[in-house]
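So the structure is just underneath, and the comments pick up after that.
One protein chain is absent from this view; the other protein chains keep their places.
On to chain A.
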Amino acid sequence: MTDDKDVLRDVWFGRIPTCFTLYQDEITEREAEPYYLLLPRISYLTLVTDKVKKHFQKVMRQEEVSEIWFEYEGTPLKWHYPIGLLFDLHASNTALPWSITVHFKNFPEKDLLHCHSKDVIEAHFMACIKEADALKHKSQVINEMQKKDHKQLWMGLQNDKFEQFWAINRKLMEYPPEDNGFRYIPFRIYQATTERPFIQKLFRPIASGGQLHTLGDLLKDVCPSAISPEDGEQKTQVMIHGIEPMLETPIQWLSEHMSYPDNFLHISIIPRPTD
């Protein structure tokens, strides 16, 4: 039991060393030094980069600054995806630190959602939690909570307070004693190569005979190309929080222990490095 709780902490406190560099075409009054930061895997770019913004705005004129946005090797980074997901999906097999380019102009309207205030992040985060509970509990648990409980989930994330967050979140991880798991598992599978941003389907954690479905069962059902045939070479990696869980892992356990704070399992399918 202690081991399982450790997983919750390891997931919460995961960090990615990142180097932020100002885009070369931005107009500055002095040279802009890169800014180094340890990013929480479980948070969102626009929630944790106030210091980055301040650092670069110091060398820029007010009129040259509009909405900040981030890019990695030409790809605009979706702030509404958790940081750990973005890293796993785009940069997991490259050398650290993760090099992100910072922009203050030419916001890519066709690719990125706007994020003018923390309210936008909170609304997005809470919408994800509500959707996850619709899948797990037909929204019964989240709807029974008071507004202050919802606020506590957000404040816990915003202020990096594990205990504060989990005091409420543990209720979202419970299920009736007569069941052996959630109604459906909240998950999304991402592949950088597809136009479709992610795959999300209804998937039950328990089979009709009562057996626990595994990660492998989920992939076979929803994204069979991710698991290549036994005789062939495994061309892809299945990554969650920077690790490759065994395909035999029960999906119910993964949902309870390796979901992001939004209560979703965000799974990346990436090319296996060929070194």
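Here is the rule we use: a contact is a pair of C-beta atoms (placed from the backbone, for glycine too) under 8 Å apart; a residue touches a chain by one contact, two chains touch by 3 or more; residues count from 1.
We adopt the following convention: contacts and distances are computed from a predicted model.
Given that one chain of this complex has been left out, which of "Ubiquitin-like-conjugating enzyme ATG10", "dihydrolipoyl dehydrogenase", "NADH-ubiquinone oxidoreductase chain 5" or "Mitochondrial ribosomal protein S22" is its protein name according to UniProt?
Looking only at the record, the undisplayed chain corresponds to "Ubiquitin-like-conjugating enzyme ATG10".
Tell me which residue among A:19, A:47 or A:112 touches the hidden chain in the full complex.
Touching the chain that is not displayed is residue A:112.
Per the definition of touch given earlier, which of A:139, A:158 or A:236 contacts the omitted chain?
A:139
Looking at A:199, A:212, A:227 or A:243, which residue reaches the missing chain?
A:199
In the full complex, which residues of chain A touch the absent chain?
78, 80, 109-114, 119-120, 122-124, 127, 130-131, 134-135, 138-139, 186, 194-202
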